[in-house]
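Let me begin by handing over the structure; questions about it come next.
In this view, the complex is presented without one of its protein chains, the others remaining in place.
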Amino acid sequence: MQRVHLQGIAKSFGATKVLEQIDLTIEPGEFLVLLGPSGCGKSTLLNIVAGLEQPTGGRIHFGDRDVTDLEPDQRDIAMVFQSYALYPTMSVRRNMGFALKMQGLSTAEIAAKVADVAKLLQIEHLLDRKPAQLSGGQQQRVAIGRALVREPQVFLLDEPLSNLDAKLRADMRVELKRLHERGRRTTLYVTHDQVEAMTFASRIVVMDKGRVQQCDRPEVVYAKPANRFVAGFVGAPTMNFLEGELALLSDGPALRLKENLLPLPGLWASRGLQVGQKVVLGLRPEHIGLAAADDVGTCPGHVVMTEPTGPDLYVRIRLAGQEVTSRMSPGQAPSPGQKVALELDGKAASLFDVADGQRLN
Amino acid sequence: MKPSHRAPTLALLPAGLITFVCFYLFIAWTFAISLTSSQLLPSWDFVGLLQYERLFASARWWTAMGNMALYGILFITGCLAVGYLLAILIDRGVRAEGVYRTIFMLPLSMSFVVTGIIWQWMLNPGLGIQQAVRGLGWEEFAFNWLVRADRSIYTVVLAGIWQQSGLCMALFLAGLRGVDPNIWKAAKVDGIPIWRVYASIITPMLRPVFFTAAILLFSLVVKSFDLVVALTGGGPGFSSDLPARFVMEHILNRQELGLGAAGACMMLATIAAVVGPYLYAEIRQKKGG
Partner (left out) sequence: MRRLPLYLMLSIAALMVLFPLLVMLSTSLKPLDEINHGSLFALPQDPTLAAWTKAWGGACISGTCRGLSVWFANSFAIVLPALFCSLALGALTGYALSLRTARWVDMLFAALLIGLFIPPQVTLYPMIVLVREMGLFGTLGGLVFAHTVWGLAFVTLLFRNFFLSVPRDLLKAARIDGAGFLATFWHVMLPLSLPVCAVALVLQFTYIWNDFILGLTFAGPGQQPVTVALNVLAGSQFGQQEYNVNMAATMIAALPTILVYLLSGRLFVRGIAAGAVKG
């Protein structure tokens, strides 16, 4: 297994900077997910790692090997494309064996390897078909198979599941995860779908505007987003943001929103945060809940609308003049128009700088 | 150069060489020769614009140019009109549409030489249509354009339209098929008569197709050589001569290379004057959109 090390990678097309100064290390056997909105540069970065595009600055190392100037086929990688990019005129068998044929392997060797992978992916019965005769899910499997056959040091996937329907996507997520756990190949996976990112990643790299915004384990990215962009991009429904001043009540910290004071029990305000400082408070929907009747330190809300999704219920609530979303279980559901007492989970709250959006706590 | 760009560059070498040498260098060569006194063989005795003066003083050249203008206007209008009409008829939704389409495009698959010979036979005054119609009782019927110096160029127009209308039909049909069907529904709802829809809505929409077809036909007109050779041989006399034939004859048979080259350059200038702005507009449009 290889360590992939990106050092100061930059890419620009003319005056347009697509990537700026990307430093990243993918540990051997790691499943690293590049997550970001479209146009954030994640696919360009993947193409650069693959060798399909040349960076305008920086170096790429696979282990000790500097691969920056190597052609894709000399890098010992394999790649799965969003469009699958199966060769339409070749059978599944030839599709899977093509790279090996280009490497000059004997027919017998190729046949054996293709058979192994086909068995692993349960596509043996499809080997003699043409891609056009396969369903989307089958094409996806073949595309993955074509990559696996090469036994690459580094496995690159570019939004491989986004052309599948919801159910197949869920199945393939599980399957991909299982495959990775079996092979433990160093994997770089590009997606704009945060569920995929959460499912697979040993670490998630959130990108925006050609820069790495945060690189950490999924649960950290979710719980402690490094800035407002990450906070807003990861998590659905999105995090609630309230802009106000920090305040201190007798029983703990709070946020002053105009004339309202919202208690935030448990908020761990450290390092240079001062009472009266302007901040943006970030609270995930599950961290806004109904208060028990006898609780102290609650804040009054006004239910605007409810949005049932099955297991959960999202409730739009007017709180201190702003609308926030709260996640509740269907049993708790208040009805629109109702006045409710809310409890904000200060322990889980994030605080961001008003000006640059960086995390403060 | 990036390693991955080496092979494609190498692969473009033959085509690049051909383009440079056989298109542009050759044009320059012909232009240079048109400034010399070359006769049977190229010689580099420069005489300025003498060959052009000779060309412009030649009545035969002006006949050929006049013929080209007349032929061009009639042939292009004729093909566009007939082709558009046929395309509309087919597009009205007929059964066995494929059969009609195949028939209308059949002449396209034949060479100009074949077309010329067929029409030469049809228009032969002694044995062709004229004689046949007289045989039916119209003793005075006259259709002897082929042997009349003031009419012979029209026979070229006739044969040309017969052969190339199918091309226009195919282009127009593709254009008509590309029209949003909702336009027809909207026109129906508004109660607009069909001919009106074609005249006021569809035809303006197909303007680019008209342009493309006209340009294509125009380049055929300037290159026209085989048809006139096979049909009229440029005659009677030089009455149906065309610049392409004029040039070929002076270069290959009359040992007037310089004069022929001057004629060729005038042909190229004619094409450039018409096609140049079209290509320019096309490229600009592509960049804008």
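As written, the chain order gives the labels A and B, with residue 1 at the start of each chain.
Here is the rule we go by: contacts are C-beta pairs under 8 Å (C-beta built on N, C-alpha and C of every residue); 3 or more make two chains touch, one makes a residue touch a chain.
Not measured: the values here are computed from a predicted model.
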For the chain that does not appear here, which of the shown chains does it touch in the whole complex?
A, B
Selected residue (touches chain absent from view) among B:Thr9, B:Ser43 or B:Ser200
B:Thr9
So that we can see where the missing chain sits, which residues of chain A does it touch?
47, 50-52, 71-73, 77-79, 81-90, 98-99, 102-103, 146
Positions on chain B contacted by the hidden chain, ascending:
4-5, 7-9, 11-12, 14-16, 18-27, 29-30, 33, 42, 86, 89-90, 92, 94, 100-114, 117-122, 127-129, 131-132, 135-136, 162, 166-167, 170-171, 174, 212-213, 216, 219, 222-223, 225-226, 229-230, 233, 244, 247-248, 251-252, 257, 260-261, 263-265, 267-268, 271, 275, 279, 282-283
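Going forward, only the chains that are shown with their structure count from here on.
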Centroid distance [mean C-alpha coordinates] between chain B and chain A, Å:
61
